[in-house]
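Complex shown without one protein chain; remaining protein chains in place.
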Amino acid sequence: MADADERDTEPSRDVALIVGGGPGISASCARLFSENGMRVGIAARNPDKPVLQALEKSHAVRRYACDAGEPDAVERLFDDVVRDLGPPTLVVHNIDGRMAEIFRKEITEADPRRVLETLRNSAFSAFLVGQQAARRMRHNDPASNGARGTIVFTNASAALKGFPRSGAFAMACHAKSGLAQSMARELMPEGIHVANVPIDAAIGWTQTDGSRMHRLAGTSIDDNMADPDRIAEVYLQLHRQHRSTWAFEIVLRPWVERW
Amino acid sequence: MADADERDTEPSRDVALIVGGGPGISASCARLFSENGMRVGIAARNPDKPVLQALEKSHAVRRYACDAGEPDAVERLFDDVVRDLGPPTLVVHNIDGRMAEIFRKEITEADPRRVLETLRNSAFSAFLVGQQAARRMRHNDPASNGARGTIVFTNASAALKGFPRSGAFAMACHAKSGLAQSMARELMPEGIHVANVPIDAAIGWTQTDGSRMHRLAGTSIDDNMADPDRIAEVYLQLHRQHRSTWAFEIVLRPWVERW
Amino acid sequence: MADADERDTEPSRDVALIVGGGPGISASCARLFSENGMRVGIAARNPDKPVLQALEKSHAVRRYACDAGEPDAVERLFDDVVRDLGPPTLVVHNIDGRMAEIFRKEITEADPRRVLETLRNSAFSAFLVGQQAARRMRHNDPASNGARGTIVFTNASAALKGFPRSGAFAMACHAKSGLAQSMARELMPEGIHVANVPIDAAIGWTQTDGSRMHRLAGTSIDDNMADPDRIAEVYLQLHRQHRSTWAFEIVLRPWVERW
Partner (left out) sequence: MADADERDTEPSRDVALIVGGGPGISASCARLFSENGMRVGIAARNPDKPVLQALEKSHAVRRYACDAGEPDAVERLFDDVVRDLGPPTLVVHNIDGRMAEIFRKEITEADPRRVLETLRNSAFSAFLVGQQAARRMRHNDPASNGARGTIVFTNASAALKGFPRSGAFAMACHAKSGLAQSMARELMPEGIHVANVPIDAAIGWTQTDGSRMHRLAGTSIDDNMADPDRIAEVYLQLHRQHRSTWAFEIVLRPWVERW
């Protein structure tokens, strides 16, 4: 398998950009991509978070400040990445957008301004990032697996099912799925692999001290919740898939999850 | 059937509000609901369109000016409807939101401002209308079919499948489906029937002179495209369904449609 | 609505055949279709059940003996119906096929012979009935709603989701959905309306003495479970839909159902 992987992509020219930066999937992706020879950038509203500073030190990850819901900011981000690292070949949109203020509130109680903000932070930013990624990847030469680049949208259970008391989040996640599907049908025949990955589970995350914690509960992570390191491995597999057999959507859930 | 229908709802107290006003589904709904004894209001950005003025004359339809993407405007609309007609028992959200400027354009060409406007006009306005409808309907007494009210979201093929070169529209329609699903799971157990009706077809419409035309092609309507009068009948059937057997989603398509 | 209904179909020539005969949906359909002017036949392995004898007396329903999993028997059934009542215009396949011996048993415990029997009784009989219906309906003149006939497959939650400990039932229900979809795409352009109706609920039924009971629990029916009389109304609405706006699938569930 290792041989096959190396045959399919050229790590030396692989540039990964992760939009949305936290200690969960984004950090796991940054580490794994870097360990596999990619140059890695990560964009966040606040690029000075300790987890990102630590990644810069440990894995030479480049940090970018970006409000991904702002068209101009996203365009500038891609300009900067091309200048610093080269044209991206793997872009991960990893912004969830759920807001504590309205999540699990009755629809009659949700503040409309937060609902619009959720749509902007999640679905609209996915559009902006996807659009810029498509613009840049089109000009890439195909790698040996036939791909000019890979765009991965991290998504959630709410993309698969609209749960009660989370109308805004259901809108945002469904919108992201619709966007990903449209982009896949449009861009795959141009050699750009687009994938939607709903994580149907609570996700653990890794502390800066290396210990791993449940994102919400603060308890120690175990294999009953999705391990962000394993999610990152799936993203890498998607990036390395040969274009003769591309997966568009992979739902990941722990073995004990009810669905 | 006629007897059964009368047993299930009380037309005398039925108040229908249609948000989004044009010569297609909205006009057909206004006519049919009025002919079935409901008091009917219709809201549009421009309530002075000839088709709406004609409906006022022919069917005593009340016209309201409303930008359905504005939270305050939607709240005022419902206040006005309650004052003028009584608390709504049937609310139809019938705003499509697709914008000629970006529809069927490559994702790399779509103007981000139009994309956000599409989300606001379609998905976000659906949220605002659904939220206000839920607030008012909760206080309705159940009709004899057990329902406190019915909320119908008109939707499109893009809710079922993200087509290439229409990422923004796919986002908006998928978002509307996600919202409708979340609201259905939340509100049905409270006696409010929520339905999502994707029309998988071109829709004809009726001119003010009574002739019926294809919305896009301008040709005469025939049964190869969805007839808005028939769509309105399905909405009325949904409104009259007994709560022992509620349908959440009905996809309507003409017999010759490929899918 | 009453006028519209009469305009769309000609009850005088409508012939309904219900395959699968019990005191639930089948009996409700037989009564409603007969009350709407159709000639009605009902086929069951044992046509001498009291509920069917009662329907013969009260609604002149014609009874037929048929093992719907036998190709020759199904062909003979349709020959007999054409001879006795005329060519069918509405055919309902209403055989569930779940077998107590394997339902909710672990997959390692299910007797393979029962699994094959389940497939034969449910999915294969749906194919046989659908095939014969298509053969006969093709030669019907279109009614005023444009339809040569309507074929309705009653289905279950297991068509939407494969539940644990019911692999055989999941296979049978999924198979029926796949068949219905294939037939819809093939036959709708020929003017034959094909519909799949998963009932996502426990279904009540009506005793011969008129009282209504929960099919499994034996308790009195209320609106927390699907009322077969309401299901029959949906089938009649499907049959009367104009071909400009046909629904292929309608999932019915009670207001309080979790999904």
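To keep things simple, chains are lettered A, B and C as they appear, and every chain counts its residues starting from 1.
Keep this in mind: contacts are C-beta pairs under 8 Å (C-beta built on N, C-alpha and C of every residue); 3 or more make two chains touch, one makes a residue touch a chain.
Being a predicted model, the structure only gives us computed values, none of them experimental.
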{"item": "Interface partners of the hidden chain - shown chains only, full complex considered", "value": "A, C"}
{"item": "Selected from C:16, C:183 or C:250 as touching the chain missing from the view", "value": "C:183"}
{"item": "Absent-chain contact - pick from C:128, C:197 or C:225", "value": "C:128"}
{"item": "Candidate in contact with the missing chain, chosen from C:13, C:49, C:63 or C:174", "value": "C:174"}
{"item": "For subunit A, residues in touch with the removed chain", "value": "1-2, 4-5, 36, 146, 185, 188-189, 191, 193, 199, 201, 223-227, 230-231, 233-234, 236-237, 241-256, 259"}
{"item": "Positions on subunit C contacted by the hidden chain, ascending", "value": "71, 106-108, 110, 112-113, 115-116, 119-120, 123-124, 127-128, 130-131, 134-135, 138, 158-159, 161-168, 170-187"}
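Everything below uses one rule, namely that only the chains that are shown with their structure count from here on.
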{"item": "Target subunit C, source subunit A, minimum contact steps", "value": "2"}
{"item": "Mean-CA-position distance for subunit C and subunit A (Å)", "value": "46"}
{"item": "Distance between chain centroids, defined by C-alpha means - subunit A, subunit B (Å)", "value": "35"}
{"item": "Whole-Å gap separating subunit B and subunit C, where each centre is the average of the chain's CA atoms", "value": "31"}
{"item": "Subunit C: positions in contact with at least two other chains", "value": "none"}
